[in-house]
Each structure stands twice: as structure tokens, then as C-alpha cells.
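FYI, not all chains are in this one, though none of them got moved.
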Amino acid sequence: MYSLTVRDHFMIAHSFRGATFGPAQRLHGATYVVDATFRRRELDEDGVVLDIGRASDQLRAILSEFNYRNLDDESTFAGRNTTTEVLAHEIFGRLIHAIHEGRLGEAARGVASLCVTLHESHVAWASYEDDL
Amino acid sequence: MYSLTVRDHFMIAHSFRGATFGPAQRLHGATYVVDATFRRRELDEDGVVLDIGRASDQLRAILSEFNYRNLDDESTFAGRNTTTEVLAHEIFGRLIHAIHEGRLGEAARGVASLCVTLHESHVAWASYEDDL
């Protein structure tokens, strides 16, 4: 199995509901450094998992929809905590949608699985991963 | 599949038995930077794999049992080499035990698998991973 990973980041405000979160129930924020890993059994005719330029561009486009925003105001997440895990899942879904729409190129349709990891600090990160 | 990882470290002395280890048969030591990755199919009602605060606290508690010690004197490892691999397995076991005892919270009982990685330098690391 081959994989290709690209990295980018975004910066948001949010708050959490639930006693579990302690002081993180207050409005605060985070920088998320995001790794998107595309896995595929065979390479395309160019010898790549997919076009790394398109992958970087689409990841950036998706992150820009959240970047410099207060996620508490985003209807996408209404009624949900925007935990690192939930955000990884949301970005995963949007990258899958971009693949299905052909925005990552024809080769990307051959991607077998995708893993999205969000690093919230130097000591904590979360990911969502699934087959396509 | 979701995952959540927390990082901490500990510093120990030890020596190895076996010609394979060459100069590492002498008493020496290591800093281990430890990543504990908890995997789970569904998030809990808070939208997390488990309570990251508890995960960090329990990892620290487990590492503190080894921290600043000479592992050659620890009965836990009597007759065994405390290689990076063996230590990863031991910490894995203790985290599983903490989950079973409820020390990582009720949600943590839903964890499907765990991976413990120990970085012994910038150029070498080892891990132990298994389903629960």
C-alpha cells in the first residue's frame, strides 16, 4: 500500500459543552496542524498516489472555510462539540467529497483510504481514518 | 476509526544482556518520549475518543513509576532486557489495566485498540500496538 501525506494548518476559536472539558468550556482557541494521508494500492501512470499540488490546494481550500473563525458560530457544527476528533472527521468528509467531485484529479478516484490528523499542540493530536 | 494521542516522557538508566547489544551492554540510559494512541470506532457523547485530561494524567502516573530509575533494579523486568520494545509493551499493559479499572473514565472502555510508541532519539523509535 502506498500513501501520500500533505500538511497545512488553520486557526480557530471555539468552546466546549460538558463538565468533562473543565476550563475548556470557556471560549478559547487552537492552531490545528493538519496532515491528510491518502492511501492507494497502485500508483497512477505518473507514478504518484495523486497530484500532490491538487491535494495541497484542496486541503488549503477546505481549511480556509474554517480558518480565522469562531466555530461556535458555524452552522456545520450546530449542537456538537468541535473537538479535535470531530474536526478531523469533518475535514475527512470534505476531502472525500472533493475526491468524488474530481477536484483532486481522476487518479484520486483510486484512493483506497484516507486519514486526517489534527495536531492541537506538541503533546496531543487526533485523527479520523476510513476506507473510501 | 478515530484516534487520540497524548505525549509525555521519562528518563531511565539500564543495561542490556546479549552480544547483539555491543556497548549498550554497559550501564547507560535513555530519555523516552512516549506517545499513547487510543483508537475507537465511535466518539462518546462529548465528541471525544476519551477524556484527554485523564489520558494525560494516567500516562504521567504510569511513566512516573519508571521515571528517574535504574530499570536493572526493577523487579517488573527481572530477567528481561528493558529494550524500547519491551518498555512499550509494559506501558501498553499498564494503560490497558488503567482503562479496565475505569481510571480513564467510562468512555475509555469503548477504546478498540491502543498503540504505545517510545522515541529513544531523533533517529529511532519503537511501539507496541494491539486490540483491547
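In order of appearance the chains are A and B, and numbering begins at 1 in each one.
The rule is simple: a residue touches a chain if its C-beta (ideal position, glycine included) is under 8 Å from a C-beta of that chain, and two chains touch if they have at least 3 such contacts.
This structure is a prediction, so every number in the text was calculated from the model and none was measured.
S.K.: Give the total number of copies in the whole complex, keeping in mind that only 2 of the identical chains are shown in place.
M.R.: Per the structure file, the complete homomer consists of 6 copies.
Everything that follows uses one rule, which is that only the chains that are shown with their structure count from here on.
S.K.: On a C-alpha centroid basis, what's the spacing between chain A and chain B, in Å?
M.R.: From the centre of chain A to the centre of chain B is 27 Å.
S.K.: Using the touch rule from the top, collect the residues of chain A that touch chain B in their complex.
M.R.: The contact residues of chain A facing chain B are 16, 18, 20-22, 80-86, 88-89, 122-130.
S.K.: Could you please specify the touching residues of chain B with respect to chain A in the complex?
M.R.: 1-8, 43, 45-49, 51-53, 56, 105
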